[in-house]
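Following this message is one structure expressed as structure tokens.
All protein chains of the complex are present and in place, except for one that has been dropped.
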Amino acid sequence: MSKINKYDAIVIGGGHNGLTAAAYLARAGKEVLVLERRHVLGGAAVTEEIFPGFKFSVCSYVVSLMKANVMRELMLPHFGLELLPLESTFTPLENDYLMRTADADQTYREIARHSTRDAETYMRFGPRMGQIGMAVRPILETIAPNAIRPSLSDLSNLKNLLNHVKNLSSEQFEYLTKLMTMSSADFLDEWFEFEPLKATMSASGIIGTFMGPRSPGSAYVMLHHYMGDIDGAFRAWGFQRGGTGGVSMAIARSAEHFGATIMTESSVEKVIVKNGKSVGVALENGDEYKSDMVISGLDPKLSFLKLLEEKDLPSDFVQSIKNFRIRGSSGKVNLALDGLPNFTCLPGEGHHLRGAISISPSYDHLEKAYDDAKYGNFSKKPFMDIILPSMLDPEMAPPGKHVMSCFVQYAPYNLKGGWNDSKREAFGDAVVNTLAHYAPNIKDLILHRQVLTPADLESTFGLTEGNIFHGELTIQQLFSLRPAVKWADYTTPIKNYFQCGSGTHPGGGITGSPGEMAAKKILGILK
Amino acid sequence: MIYKNNFHAETQLKLSPFFERTSKLNESQEWRRWSGYLSATNYELSHENEYFAIRTKAALLDISPLYKYIIEGPDTQKYLHRLVTRNINICKIGQVMYTPWCDEDGKVIDDGTVQRLSENTFRITSAEPNLEWLQYNAMGLNLKIKDDSKNTAALALQGPNSRKILNTVAKDSLDQLKFFWMINTNIKDCPVSISRTGYTGDLGYEIWIDPKDALTVWDILLEKGKSYGITPTGLHALDISRIEAGLILLDVDYISSRHAIIESRKSSPYELGLGWAVKMNKKNFIGKKALEKELARGPEWEFIGIEIEWDQLEKLYREAGLAPGLPSTAWRTSTPLYYNNQQVGYATSGAWSPILKKYIALGHLKSNFAMNGTILDFEVKIEHFRKLTKAKVVKTPFFDPKRKRSCPK
Partner (left out) sequence: MKHYDVIVIGSGINSLSSAALLGKAGKSVLVLEARNNIGGMASTIEFLPGYKCNIINDTIKWINPKLLQELHITSADLQIIKPEITHIALGENSKHIYFHRDVKKTANSIKNLSEKDANNWEDFTLYIKKSTEFLERLYQNTPPKLPNINVLEALSMKNMLNPIIKHGTRGIVDLLRTTPMMMLEMMDEWFENDLLRGTLSSIGVHHSSLGPFSASTGYNFLHQHLYSNGIIHHNTFIKGGTFKFAKLLKTIAESYNVEFKINTKVKSIKLDNEFCKGVILENNDEINSSIIVSGVDPKNTFINLVGIPNLNPNFHTQVRNIKYRGSIARMHFLLKKLPKIHNIPIANMDTMFSICPNIEYLERASDSMKYGCLADEPSISFCFPTIINPDFSSDEKHILSSTIQYAPYYLRNQQWGSETNEVLKQTVIKTLENYIPGFNKLIESCTIYSPKDLEKEFGISEGNLNHGEMTLDQFMFMRPTINTAQYKTPFNNLYLCGPGTHPGGGLHGTNALNSVKEILKN
């Protein structure tokens, strides 16, 4: 327990963005206190031993989008960041499979088994997307300007961005426009013909959103996932040794190294506002902490509608936050396994189990899964993104045993009739049955099953509606409109109250970016 | 000393139809990846014998990894005429044309040979997969494109004795087969096509074979060729000879415009020394408009040969207390070229030419400096330190024997 109760800054929420902001502020010499509601740090990026001997990255399961400069500036490798590469993506099909690996030649051959044309196109596609990713970067790394009353620095930022955009080639600009507006299926249809390939690629356009691959706007989410940057290589996914919680722990240790105080099991009830200024926070247990500024790493709905009184905020702002769309669409199923799954289409142990396994055999599979959800049911045959962390890091499970992490879509937060125990188990069964279609032995291997519905994600991790991105990544919720116009630069209508969660520009994923940029904005490094 | 082994390992790389033979002959066990195939780098511990086989005897190379496409149908001539920069309308049956092809900005996508097999059938070879581009531009035309890469095995028989060997094994004489022409004939009972083409700049042939006949043809060539010095040859030796011949290599000397992610990485045919292959009197072909403009203003870059002057190089080595030591194989690292302390270009590949006894390289140079005889400074690293040494711009090919084109009287 900390002795002082007056801080320069209090960060609400010990998720990776909150911790990142705290680390940056502490690094700049501020007296910082981080308050986490749960007993563990990391928010959605946590590792827990749910079943004895088996460690799970309970919620977030891969790291791809962590910004290189955040890793360096906060010395994360020094504090325990160890990212193991996920080598391949394996899509099991009926009697066949699609495999993409880190080796370009091999990927070419594997795709060419299905379509030579696609194999060639694939070689061009990656670098093109990389280029577009580069073109988008400066936009992501700029503080989103106030679109209503831009400040001088906003105008100069805008001018720089306009110049940047002007210098794009017509081709880049065309692709960028298309990626911002199209559905991932439409975008991929312009390039490829082999459906399982398109479906698997389009899946990165639906992860974390309430959209199907044919929904306009999903192409942007796909691009968002293409901006993963590990060791400077685009589209490189990684797994944190020891589980995703290790990423948060590394940031936490970094923050502590720079002098921040971190307290768990400290649930903030209210931000204390006096004369339109935040002056501290009140915990549920009645403790109060004073500080010059308060920074919330929670999502916009919690940050404003729960921690503050509506009367303290301008009514149009309250309306905007109420209209801010956070739509939970995904669930998580964690399995403790007695052995390795055996896929009918590619029996035995092999490289394919060391990478991502994607249950996305066709657009229809994904779309039908989405159809179930949009009418209020969980998917009977869901889309899944699966990894076997124990294949990458044996210490995740006892010898010979394995852990399997299944990210599942769709499971709507607003399920017809609401979520309850039997619905949760039915959802878990749907996942296992779908998986068993491709790997029939899975049912005999399960030692323990943890099913997390969006409602569980909300109650456990405080993610509103269980949305992993703190808000849909749609055009009208990006940049200067994330989370609300005028307040997209991490400031809020309450003086000295700031936001730094994924609900701010540039959005979700384990990027550390909102936390970094919020801190830099507060410190005046970024304008 | 021969060390017997019985090991075998599974591989995820493709194996050519000749692999059963080449794998046993490869004493060095040095392999390189070529288009996803396992290809011999050199069969002996050093590639020297193989190099000299190309220049003095006969070298046998497995070139099956080349990409091969068969294009067939009434519109094929019209189609290829629009696709490539050379004039396909004058390509006769049995004739072969070397040509680059460009995108609509006049930047080279790939280069290869176009072989006219019959009135309406052509084979096109390329370094990279090109099916997507080929198919794309065929839309609306009456023709079929088949990826024939796997269905045709290919050997290159190169060197002064190559004709003699083929004359002993082929049903028809090759004496009258002219440079860049081809015939259909039989070797043993296997139907093959033989084209008088190659990537060595020497007298040589390429043999196109049904994969099921691959081993038969290989065996008889080695058997009958033995007294002519036939030598299974790997890619190291080939690389030196193609530099001597001034022939460009995709992904080494230039990058396909389909894959170049920035403009400056792309090259036009003019910038690759292939201006002779661009036929501007053709009514239309892909990239013509852009190339017309480029021709009008003059290309920015030129592709040149350079000869690194020996005396100064030797002096630099002496100063370091060393005798001149050059890499024995061809190099592919981009190396700066200077003029008056200003970088004006870069060499992309180079080698010591054992036959010419010269240190030669190929490279890109800003056009203003590309006149023959211009003296440049070439960067060399001697004992970890960078030095500059004189190099002269020269005409390519560096090595161009008469036998390459001539026929016996």
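Lettered A and B in written order, each chain numbered from 1.
Note that a contact is a pair of C-beta atoms (placed from the backbone, for glycine too) under 8 Å apart; a residue touches a chain by one contact, two chains touch by 3 or more.
Treat the numbers as computed from the prediction; the structure is a model and nothing was measured.
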item: Omitted chain - touching chains that are shown; value: A, B
item: Touch with the omitted chain, as defined above, among A:Ala147, A:Met263, A:Leu283 or A:Cys345; value: A:Ala147
item: Contacting the left-out chain in the complete assembly, out of A:Leu481, A:Ile494 or A:Ile510; value: A:Leu481
item: Full-complex contact with the absent chain, from A:Arg124, A:Arg137, A:Lys178 or A:Lys270; value: A:Lys178
item: Per the touch definition above, residue among A:Asn5, A:Asn323 or A:Ser459 touching the missing chain; value: A:Asn323
item: Touch criterion as defined above, residue of A:Glu367, A:Asp456, A:Asp489 or A:Glu516 at the omitted chain; value: A:Glu367
item: Omitted-chain contact residue, chosen from A:Gly42, A:Pro92, A:Gly217 or A:Pro361; value: A:Gly217
item: Interface residues of chain A (partner: the chain not displayed); value: 147-149, 165-168, 170-174, 177-178, 180-182, 186, 190, 214-217, 323, 325, 364, 367, 371, 374-375, 474-476, 480-481, 485
item: Interface with the undisplayed chain - residues on chain B; value: 82, 103-104, 133, 136-137, 139-141, 284, 286, 289
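Here is the rule we use: only the chains that are shown with their structure count from here on.
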item: Centre-of-Cα separation between chain B and chain A, whole angstrom; value: 48
item: Residue numbers on chain A that touch chain B, as the complex places them; value: 105-106, 108-109, 116-117, 119-121, 123-124, 127-128, 130-131, 169
item: Residue ranges of chain B touching chain A (in the complex, touch as defined); value: 12-14, 33, 35-36, 129-133, 135, 147, 258-259, 261, 263
